[in-house]
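Shown here: the complex without one of its protein chains, the others still in place.
Let's turn to chain A:
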Amino acid sequence: MALDPALVGRGYPPSAVYEVGRQKIAEFADAIGEADPVHRDTDAARAAGHPDVIAPPTFAIALTLSAAGVVVEDPDVALDYSRVVHGEQRFTHHRPIRAGDRLVATPTIEAVRSIGGNDLLTTRVDVATEDGEPVCSATSMLVARGTA
């Protein structure tokens, strides 16, 4: 069933707080083979002008993917996850994510389209500190094949 265009603009409540651990940052950097010391060594991060170790630029996906999952599971959206592939991804960084950040992720449906029997769902997840400082936005376009 094609997605309802009236879904565009629908917002969801903020996620629970995600606390960014320095070990998680190091684990993620290891997983992408990134050896830069700003991900592991506080002194190196400070020398580069950061208050603490920073996360690689795509680290936000570790929290925004599950936030976008809330949208996919919305009964009014209800995409069949086994048919979903990742079509596009965008990150806009206001500042790097860093160790000790306490972040909340807030999803919004930005666009829905149906093309060639596929449903396209674009979700923007705004990531901010729990105090409201904007950190980044992650926009994911998901393609559900053969569902429209």
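Please note the rule applied: contacts are C-beta pairs under 8 Å (C-beta built on N, C-alpha and C of every residue); 3 or more make two chains touch, one makes a residue touch a chain; residues count from 1.
Note that in this section contacts and distances are computed from a predicted model.
Not every chain of the complex appears here, and the one that does not is recorded in UniProt as "Acyl dehydratase", selected from "Acyl dehydratase", "Glutathione import ATP-binding protein GsiA", "Peptide ABC transporter permease" or "N-methylhydantoinase B". Among the residues A:Ile61, A:Ala111 or A:Ala148, only A:Ile61 touches the chain that is left out of the figure. Checked against the hidden chain, the listed residues A:Leu3, A:Val20, A:Val38 or A:Val72 yield one contact partner: A:Val38. Contact with the chain that does not appear here is found for just one residue of A:Ala2, A:Val17 or A:Ala48, A:Ala48. The omitted chain makes contact with chain A at the following residues, 24, 27-28, 30-34, 36, 38-39, 48-50, 54, 56-58, 61-62, 65-66, 82, 85-93, 95-96.
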